[in-house]
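Notes to accompany the following structure.
All protein chains but one are shown in place.
So, chain A:
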Amino acid sequence: MNNLLVLPMLLPIVVGVLLIFLRTYGRVQAWISIASMLVTSGISVYLLHKVQTDGIFRLDFGGWEPPFGILFVADSFSVLLVLTSSIVTAICLSYALISTSKELQTMYFYPSVLFLIAGVNGSFLTGDLFNLFVCFEVMLLSSYVLLTLGNSKRQLREAIKYVSINIVSSWFFLVALAFLYGAVGTLNMAHVAERVAEVGQTPLLTTISIVFLIVFSLKAGLLLYFWLPGSYSSPPIVTSALFGALLTKVGIYALFRTFSLIFYHQPETTHLLIGIMAALTLIGGSLGAIAFNDIRTIAAYNVVIAVGFILVGLAISTPASIEGSIYYLIHDMVAKALLFLLVGTMITLSGTSKMAGMSGLMKNYPLLGWSFFVTMLSLAGIPPLSGFIGKVLISGAAIDSGSYVLLALALLSSIFVLYSLLRVFKNCFWGETIVSKEEQPPLRKGVLWPCLALVLLTIGIGLGTEGMAPYVTDAAETLLNPGIYIDAVLGLIQ
């Protein structure tokens, strides 16, 4: 038992509630929420080290032992994601502090972001499937608020689609939970895993797992991503950066958790299906990324490509591929936040999101241009940036397991990522400078600092891969040996 485990979810909620009472003080709210996210990051670092020394540990809420109570479980995989999302959120919030209008800041923007991150962290940490549903809902409700804040016509139109698709998928989630509870009589993840292993994954359980697959794919944007480009490209910059960095990742986490811990007995059905869906996602995302002229839509389609790429690792499910997926997942949180912040800054500067309206930004804003260049290389997987190691590991694993179709699509998608962003880079930053330096709106002081912090982070992750390796290896080992997780949760009782 260690109460620190609940803090990554509890702290944002308590601070968020307190901020509601400070509604009119926009800047104070920003500073407090940034500070709370930094504290959360610090706690996650401590938790990560504790997992390495003491192994997986859990917190039983109210002292109710599993499988009867609800619990939070810390393993390397979940804590790594909590750490990354807390850092990325802190940086996005500092961008909001510098750039966002006062009107937005005082309309419960910061409390909503904190509730969103509470839901995200809770989803990563929880060890109970129904609690996962609750944390998803906390996250989704805050994302509905964030999506509609700002009140433009386009946002409301996209919000209607987003809300309705998510309500449908939440309903599917409930149905799947009911089926699973009816079949195995428990919702504690470790307990479910144990019982599924005991009775064998019958066709009925495989069918239930496919309902879960559909639910999580809707959240992750795996094949069922039709809602994603619209809703990720309409809200204010900071919101879309947070969405692009965090929301799909929670769905991906849930897929990894359920299909490595619980439903891993029939890979010829479930993992094959995941592989096919990942392949189609890669194709669809790549086509989308080069088809549009709106740079926000291009960025949103890049999110889709990354989802497909990460799930190639799950479809293959060897130690190397899972490690690659974890590296890529962490990299993608940082790089997508960076991409959306840069794209947002470009739109603020030029007043349009169409590529045709921008040209020669490099002359007036060299720092912005080169940050974009680094992001592009990082997303394409050029060493020594953070995207490289994940791509190498997943590609290597694909060769070892003979999944040449997935290999080809994964590598082709990297080229499409590079091409789509290179097109933006060439059209928007190079070319003739349309407006002279005097006429260009000045870049607000300090706007680029958060972006530079993220650039440093992507370089740092790339160069510091060696330092991260023990944590990621441990995370992959836990994912591939469900026994470790089950023992840690249920061990003391049986």
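Keep this in mind: a residue touches a chain if its C-beta (ideal position, glycine included) is under 8 Å from a C-beta of that chain, and two chains touch if they have at least 3 such contacts; residues count from 1.
We take it that contacts and distances are computed from a predicted model.
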By UniProt, of "Tripartite tricarboxylate transporter substrate binding protein", "Na(+)/H(+) antiporter subunit B", "ABC-type multidrug transport system, ATPase component" or "Carbon-monoxide dehydrogenase medium subunit", the chain left out is "Na(+)/H(+) antiporter subunit B"
Quick one: say which of A:Val14, A:Ala183 or A:Ile459 touches the chain that got left out.
-> A:Val14
Among A:Gly63, A:Gly351 or A:Pro442, residue touching the chain not depicted = A:Gly63
Considering the entire assembly, which residues of chain A contact the chain that has been omitted?
-> 1, 3, 6, 10, 13-14, 17-18, 20-21, 59-63
